[in-house]
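Complex shown without one protein chain; remaining protein chains in place.
Moving on, here comes subunit A:
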Amino acid sequence: MNATRGRVRGALLAAGRGLLLSVASLAGSLTLFVLTVLSIAFILLGIGLVTTPWVLTTVRRHANQRRLLAITWSDVRIPVPYRPLPKDVRGGFTGQVERTTLMLKDPATWRDIQWLMVDMTAGYVVATLAAALMIYPVEGFVLAAGLWRVYTDDRYWYAFVPVDSQASGLAAAALGVALFAAGVLLSERLLRAHFVLARSVLAPTHEQELALRIDRLTETRHEAVDTAASELRRIERDLHDGAQARLVAMGMNLGTIEALIEKDPAQAKKLVAMARASSAEALTELRDLVQGIHPPVLAERGLGDAVRALALRMPIPSEVDVELDGRAEAPVESAAYFAVSEVLTNAAKHSGADRIWVDLNHVDGMLRISVTDNGKGGAATGKGSGLSGIERRLGTFDGIMAVSSPAGGPTMVTMEIPCELS
């Protein structure tokens, strides 16, 4: 009984959604299609240059809206194929021309336009059918209930049933019941069919997918190279100003000691002490440097214990829960470690939390790390914040990061990196 009720409810919901979609398909897609065609045609007159980017952006928004509905309503995933616009598009008229050309060159734009055509025809029909199967039966019932009286003189066709008497009214109702049953069975599938249809046109082709992948790889490679270069510069500077300088001072001291050792033993002894202090400082500096390049615990124990050791150094009590049976590859471990380190530092500095929880596990080929604090929330994720730096570093490994930090807290940072453990 409950199962039936659930199915009917699901079908009614699908019918409502189908109705909304049919409006969006007909009104939205048709209007946008006309606007797009006009706008592109008017490029010759110049006006199109101004309107096209705007219209195409609206088309993209319209398509993205449908992608969102597809995943939330019917669990159909339609990937987004648009090429990112370069960040340095010029302003003014040249900028408009550039933007228009770039957008028109993107094959995804043409597929969008194709989709508009499919959506306002086939898409509309499928969506309407999903709605009609649940709505049309209502008319059958109303006819049987008494509306048939109106049509005694002039017969009314309910689908293929001529209605002009109680008997034919009941026949209409019977047909309604059959349609309703069909609707219960089919509405959800029709709704899904609508999205599958959209996917067949909107989803990137294999070629486009590869192109997008190459774009992404180029971008992350640039970032990886940049990061590596600036790291090397930092290490060079640290060595140059730190350990290297101290060793020079030590050598100098030793030279002086050699000269003084017989003439002035007391002074020589003082210099020996200084040389020893210099060597101790050089060691400390080298140790800090090593910690920043590749922490020894990470090399010795792997990610789990390295994060535990990190938590022990935090000024805020931190609980670490590790479920990893094996070690990831060294570069992944290192990236994950520094990401956690950065998130923890951020939490200690800005969150005002008095407790932090770190969870590490590996499920379905994904290393998942979450860092939660009970602080005041409102963590910034925009450009230039520490968190966006982490995102960039993880990007090299196709890793992603999500931050949930409502004002008032708590803050939860989740990171995922695809990798295998060994």
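To be clear about the criterion, a residue touches a chain if its C-beta (ideal position, glycine included) is under 8 Å from a C-beta of that chain, and two chains touch if they have at least 3 such contacts; residues count from 1.
In the analysis below, contacts and distances are computed from a predicted model.
Considering only the chain that is not displayed, what protein name does its UniProt record carry among "Tryptophan 2-monooxygenase", "Response regulator transcription factor", "Na(+)/H(+) antiporter subunit C" or "Protocatechuate 3,4-dioxygenase subunit alpha"?
The record names the chain that does not appear here as "Response regulator transcription factor".
If I consider the whole complex, including the chain that's not displayed, which of A:A280, A:A330 or A:A402 touches that chain?
A:A280
Thinking of the whole complex, not just what is shown, which of A:R7, A:R199 or A:R301 touches the missing chain?
Hidden-chain contact among the options goes to A:R301.
Based on the whole complex, identify which of A:Q65, A:Q291 or A:T345 touches the chain you can't see.
Residue touching the chain left out of view: A:Q291.
For the chain that's not shown, point to the residue among A:I316, A:I400 or A:L421 touching it.
The single option touching the absent chain is A:I316.
Please output the residues of subunit A touching the missing chain, sorted low to high.
So the residues of subunit A touching the unseen chain are 276, 279-280, 283-284, 287, 290-291, 296-297, 299-301, 305, 308-309, 312-317, 354.
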